[in-house]
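Shown here: the complex without one of its protein chains, the others still in place.
When the chains are written out, they are named A and B in that same order, and each has its own residue count from 1.
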Amino acid sequence: MQVNENKDFEPVIVAFCCNWCSYAGADLSGTNRLNYPANVKIIRVPCSCRVNPMFILRAFQKGADGVILCGCHPGDCHYTSGNYYARRRMTLLFSMLDFLGIERDRTRVEWVSAAEGAKFAATMNEFVESVKKLGPNRRLEDLRCRKQ
Amino acid sequence: MLKIAIEKIDELFALVAQNQALYIPSDNKDGAAEYTRWSEGVKYSNALNTLRSAKDFFFPQTEDLVDFKMSGKNIEIIDIRKETEDFVIFGVRACDAKSFFILDNVYLSEPVDSYYKNRREHATVITMACSKPSETCFCSAFGIDATQPGGDVECASDGTSFFFEAKTEKGKAFIDSVSSLLSDGDTAELDNAKAKTKEILAKLPLAELSTESFGADKLTELFNSDKWAGLSESCLACGTCTFVCPTCQCYDIKDFDTGHGIKRYRCWDSCMYSDFTKMAHGNPRLTQLERFRQRFMHKLVYYPANYDGVFGCVGCGRCLAKCPISMNIVKVMKALEVK
Partner (left out) sequence: MQKAIIERAKQLLADGTVTRVIGWKKGDFAYDSTPAVFNSAEELDKDFIFDDFTASNVSKYLIKESQKEGKVLVFLKPCDTYSFNQLVKEHRINRENVYIVGIECYGKLDIEKIRAKGISGIQSVTNNDGTLTIETLYGTETMPAYEVMAERCLSCKSKKYVAYDELIGDDGEVMDSNRFDMVAQLEAMSSEERYNFWREQLSKCIRCNACRNVCPACSCERCVFDNDNSGIANKAPADSFEENMFHIIRAFHVAGRCTDCGECSRVCPQSIPLHLLNRKFIKDINELYGEYQAGADTDSRAPLTNYTQGDCEPSVVHERGVE
């Protein structure tokens, strides 16, 4: 079955959130009753630096249409420098995915602090919209995982 | 003998492709020949051999075996086997044609591998006699005559025509189906060409290679040879030799979780890999020396021990051409040879 490529398409978004800032930011947006789409599946990680490039690829393999990584703002890392390393890694990985022709709007990094519940919700809304426009992930998809 | 002019071969391809899938060697963008499904515009390549061997048709690199679906405590087993459609492979060289029989011994003896059998039964193999063997060829060491490649239909060229000769019932049916394009031809030129090829075969640098020092009865002395350490020390433990080999037949079975079910598939495995035949207690072959030895012992000793002295190598020369560090079965045989 061809997945409906029109407006009905609801993308699956995986959001890796660091435990200390972004996960708390997501929490805050919840307690503030801010809306963000249910498409976003949050995976809590100890630090944005914990996210191995393979996590991102695996998320795509298992059906994600977009992957976003959220961490503490540069300079605010709970472990001092984790997000600086993550920043370099993700920059290079995203550039490589772009080089292989994977749509660049499917991946994103955003720095969200524990106090930025509103930013978290806004970021997710915006990201879901932009992935929706791209349609389902086909270029970095594992056909075996496609739902029949 | 029945023949068709070389420039008319596309007409024959078109006729065959009307009813069946037809695969022919064709040059890819890198200039290497690969089996390609024929369609208008795909040109037959006269290259000596294809990059990947023809075993892919019967024993593909990966293949789904069975699906599982779990619902609650029930596991549903879904048999995904389907009857393969008839297909024709054109232009198989003598070495690859022989390799099918080596695979048959393994896969068609009890318990029969139904996946393999399915494809094997639906294929018509049309071979092509060699006219320009390469320095890496050593099929004659294994008793193969490159000018008589066998198969269902044996094909050979004298430079202007392709000559066809049916070797099996399936081959006869094939010839009948294309007989409208074939005409009777004189084989004098062909016999000439074959004689010339034979001369070259005799002059090949590896023509003298002998299998006398190998076979089932040489097991202990070869296994315990002190040469293995030196031979294997440069081996990178990659699987290139295994994966380009037309006779390597080992596979691994794995389960893949698709998120909504399980796919059980098999894929080629290589004895050069550290996880080859890994079991609960670990790997039976701990060092590269043992893994390296396994590959050559299998081809030169274990296989002949199991199958009436037939060696598990056909001398196609792919591993000679492709090994990153140029270690190969010929070097192993020469080193272990008892003069």
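Points to keep in mind about this one:
In this section, a residue touches a chain if its C-beta (ideal position, glycine included) is under 8 Å from a C-beta of that chain, and two chains touch if they have at least 3 such contacts.
These numbers were taken from a predicted model, which means no experiment stands behind them.
Partner chains of the missing chain, restricted to those shown and counted over the full complex, are A, B.
Touching the chain that is not shown, out of A:10, A:27 or A:142: A:142 (per the contact rule at the top). Only one residue from B:134, B:277 or B:306 touches the chain missing from this view: B:134. In the complete complex, the hidden chain is touched by one of B:101, B:256 or B:307, namely B:256. Considering the whole complex, the residue from B:174, B:265 or B:311 that touches the absent chain is B:265. Touch with the hidden chain on the side of subunit B covers residues 30-32, 48, 51-52, 61-62, 132-136, 200, 203-206, 230, 233-234, 236-240, 242-244, 252, 254, 256, 265, 267-270, 273-275, 278, 320-322, 324-327, 330-331, 334. Residues 53-54, 57-58, 60-61, 74-75, 81, 84-85, 87-105, 107-109, 139-144 of subunit A touch the missing chain (whole complex, contact as defined above).
Quick note on the criterion: only the chains that are shown with their structure count from here on.
Remark: subunit A and subunit B have CA centroids separated by 46 Å (rounded to whole angstrom). Of all residues in subunit A, those touching subunit B in their complex are 62-63, 142, 144-145, 147-148. Subunit B contributes residues 256, 258-260, 263 to its touches with subunit A in the complex.
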